[in-house]
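We show some of the complex, not the whole, and keep each chain where it was.
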Amino acid sequence: MKEPIDVAVLGATGTVGQKFVRLLEGHPMFRLSELVASERSAGRVYADVVAWKQETSLPAEAAGVVVQPLHAELSSSILFSGLDSSVAGEAEQRYADLGHTVISNASNHRMGDQVPLVIPEINPDHFDLVHHQPSPGAIITNSNCSSMFLAMALAPIHRTFGVEKVQVTTMQAISGAGYPGVASLDILGNVIPFIRNEEEKLEEEVAKILGTLSGDRVFPASFAVSAQCNRVPVYDGHTETVSVELTRNAALEEVREALSGFRGLPQERGLPSAPTAPLILVDEPDRPQPARDVWRSNGMATLIGRLRPCPVLDYKMVILGHNTVRGAAGAAILNAEAFVSLGYLPRQ
Amino acid sequence: MKEPIDVAVLGATGTVGQKFVRLLEGHPMFRLSELVASERSAGRVYADVVAWKQETSLPAEAAGVVVQPLHAELSSSILFSGLDSSVAGEAEQRYADLGHTVISNASNHRMGDQVPLVIPEINPDHFDLVHHQPSPGAIITNSNCSSMFLAMALAPIHRTFGVEKVQVTTMQAISGAGYPGVASLDILGNVIPFIRNEEEKLEEEVAKILGTLSGDRVFPASFAVSAQCNRVPVYDGHTETVSVELTRNAALEEVREALSGFRGLPQERGLPSAPTAPLILVDEPDRPQPARDVWRSNGMATLIGRLRPCPVLDYKMVILGHNTVRGAAGAAILNAEAFVSLGYLPRQ
């Protein structure tokens, strides 16, 4: 067994940062050794500065770590970034310039020409973009939470039949907005039919993930995506209704098989955070449901239900995923596992 | 001022029945004179048998009415039916055969060839179908709640530009399922991506409402509708995301004007339950919201927000309406007002 790689978490006290800390507990490839947060928290031990909001206890290995400020010099080779987008852009670049591999959940660099936006089941070849980054280190990104589940459901369909058009309506959990995030006065017994920038992210990120790498850039997939995003009073789990038009005709059963048979690099290599199957088809007519199904495969699978013909496009379905696990921190960790497994990590 | 018309409520103790009783309080055209419920409640005064769930007090004029059983002989000329679909089909037909005008919110007869499925702002001419009904009385229906708001938003678009395709995802309130309806264990902090028969109703009812009357039948509008229906933890108010493809090109501003300028018979005649405008366009980017906007125009308007281009079809928007007012009891009462106003009611 290899020696674990030292990793740091940037933005360690935030919602995504906490999820990183939780998911890295006992990780077989990574050893959590540094925690970075705002100036206000720096110099104190993590247990004293974090307002821990996870369902599990604060990991002992993190509790006593002295938090460092955002500009601190770090020794970890991999930095997981749960930084807020207000500071992530500059900070992540700076750490990459210093030679670190930054695995980021922030949106700032996702659409950068030489920045891989990767879901390891779909486009691990895009990691190659790091060779074109000017830094000695690298910046790797995962997608926005709602893009993740849509890209995952579309990938085997696009690969097998081609995708022409996609309509998606999301019903997103409050945990996606961080903490304090959505005010209870705004969401209790309510639906908010708007999430800033979310529809734009969905429409452009999915096309990049399903796009084609050629030299130093990615040509986005050419299908059109139309997104309508809503916040609903659900704790964890984004539900999405999806309709898709295919390039070539396919029977319902063929589509089912493409979805249920989908596997990728994480499954082939048995990466530690990989779900057994990236897509789980559920047969009950009223599932998947966030409150009941979101933790399937430790929150790392995307669930698909109600696959059926669409009178307007070709097929429609309901998809569900855990927005703060597979849709955020878990996605970044799986990216890191894949990146390391493929031998990209610069030896130091 | 005309003498008010005596009316009865069938299924008076149920959720829709209670809403009828509430909305008929002090109505200028109708006088609530009879209440019909199950055998179990018959013979006792309404106040003693109803589990009143409305936000307003039980109207005094209803409290003391002795409830009659479903097969009772009634003297009212108009019967508002909030009967459950398990009994509505046969009972409504029987009362129509006895000469009553049954204004029904039940789904049983909606798609009947000679049964008007009417939204008075859209297709009051369909009332003419009653002349082809074999009964001495008549059966008039209003649409399903989620169909109501979609038909209302599509009507001026279809009339002005033509509609080719419609995609709709609904987020429906728990009050739409009646009482006891949805178990709290199923919906608290959850989304249920399925409502039995709801998608089918949406897809076929809208086409009939926007269809063309010719002689003794209605030719449905020929556009395709694809619906995905969800239950969300909201008390009152169905929110729907809608994308629509037009027959002829139209600028965004033209579509706005078609929607905001929409008026119909209820507005022209100033019917008692008519909203000032059937459609209200809201400009805030994060509205309409059920918890905040559902009672606009006494729950009789349909709200439209976020009208914008759709990358897949032509335009998309968010619509909202009060499912148990404009989407149920209020719709039936407005139907009755229109029906009477147009002189259809047989003199007795």
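Which chain is which? They are A and B, in the order written, and residues in each are numbered from 1.
Assume a contact is a pair of C-beta atoms (placed from the backbone, for glycine too) under 8 Å apart; a residue touches a chain by one contact, two chains touch by 3 or more.
Model, not experiment: these values are computed from the prediction.
Participant: All chains share one sequence here; work out the copy total for the full complex from the 2 shown.
Facilitator: The entire assembly in this structure file is built from 4 identical chains.
Keep this in mind: only the chains that are shown with their structure count from here on.
Participant: How big is the gap, in whole Å, between where the Cα atoms of subunit A centre and where those of subunit B centre?
Facilitator: Measuring from centre to centre gives 42 Å for this pair.
Participant: In the complex formed with subunit A, which residues of subunit B make contact?
Facilitator: Those residues of subunit B that touch subunit A are 165-167, 169, 171, 188-194, 203, 224-226, 228, 230, 232-235, 239, 241, 243, 285-292, 305-306, 310-313, 316, 318.
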